[in-house]
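Let me begin by handing over the structure; questions about it come next.
Incomplete set of chains, arranged as in the complex.
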């Protein structure tokens, strides 16, 4: 276990959240690895859908972008950009979506747009892409992110993708068909969201992590689940299968 | 009549792209028409509104070259690599000049284009609500769904002045076969007022007619047809050449400063006359690395009695 990197740990824990037969909107890098790992282990019937319109890709190498040609060669299906978002995402056919971002807050709102003010930005980030659309329409949002104070903030500078807003009641008022944030997987633990309030809650401690370390790296008073568990350590099979997916260590550091 | 559509990229840009135009160089990762962007830079077009879901390197280059007044987009990053530094310099520091932005989600912008292509009065969609994007963009509105009473987000149609759409193969009249990631290729062509088709190869009309479902753009939608092999490099054309991921990663270094960016443009854009000259500058090693293995489609029978 000692030789598992933080990235590897996050991918392995995130992959466990995927169930056989689910459909997942796959991003490049870490989410791609998590989906492919799940497919090789507990979820052989996982349906992988890419933002670029590719469905059921069978890539011969690790793609750099979600529009890589290797995601098309031998795919099951490909459609246009509007069709991908309309038929699959808005169509309610995606169970799980992975999102990242510069900031996430205690209600799972995500910022991938701007640090500072929108009109006069300190740092301009890439923006939503499909993130807001994914957040609004998939049943479960899973965020994979290093557990750092600059990423975990009590309130995001800009809500690119709505989480539970300022609590589950205001989320419900939006009337979105998605299920909202489901899990945040970091190098230290797994957080889920309180069913009533929608507030982020620590539910599982990764091997080696402590509640204290996690609280230190979270700038607000993070809720701890009364049923706090210990994350089962990565198995040999999980580790070797994952490493075979990224033999050149492009995404796993 | 139709044969007059065949022209060089230089002539097509000269004829159809005007200062101040809203342009859409189509391509979701795939078939981004770099050769058209470079020609627009060489012809010193200015005050353009650059529209694209993913501005990618090509719009970063056009911004550095001073062509852009405004950018309409949904993801301004270099996928898998990081930022578009020229865009950020323009936005954050006004270098080489300030740029206005109009920002959507992917679904919102591709939806605007789809609505423009099909002249929908407006497009209702299940997104945007709860995001901080709509308050920054007055083009996103809400409306009450008369069937349910719920609030619904809407966007208006987008009809760019001109679109450039690169495709694998077209006939001389502009009937286009497209495969792989079809992105916004069809919608951009149908939405734009003027359409420049660029293709890897011109084929006989009989090739097009052998597979009509593959024809996403019919001739009477296009205004110019440019035969421009390797038009999309460092983006790619499925089955013809792969994405030059190495260059996408190098772009991050090239653009560290405005000056280093301009040095690149001097050599690879201003310093070459056209795409053929650009390709001559590329090393054969690079070209060979990008050539795909063959993976042919199983044929289908379109026969009738």
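Letters A and B name the chains as they come in the text, with residue numbers starting at 1 for each one.
The rule is short, and it goes like this: contacts are C-beta pairs under 8 Å (C-beta built on N, C-alpha and C of every residue); 3 or more make two chains touch, one makes a residue touch a chain.
No experiment lies behind these values; they were computed from the predicted model shown.
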Total copies per chain kind in the whole complex, with one of each drawn here: A x2, B x2
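Simple rule for what comes next: only the chains that are shown with their structure count from here on.
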Centre-of-Cα separation between subunit B and subunit A, whole angstrom: 29
Touch list for subunit B against partner subunit A, complex: 28-30, 53-54, 73-77, 79-81, 83-84, 87-88, 91-92, 103-108, 110-111, 113-114, 125-133, 136, 150-151, 179-187, 236, 238, 242-243, 245, 248-249, 292, 295
Subunit A to subunit B touching residues, read off their complex: 28-29, 51-54, 63-69, 72-74, 78-82, 85-86, 89-90, 113, 118, 121-133, 136-137, 158-162, 165, 171, 174-177
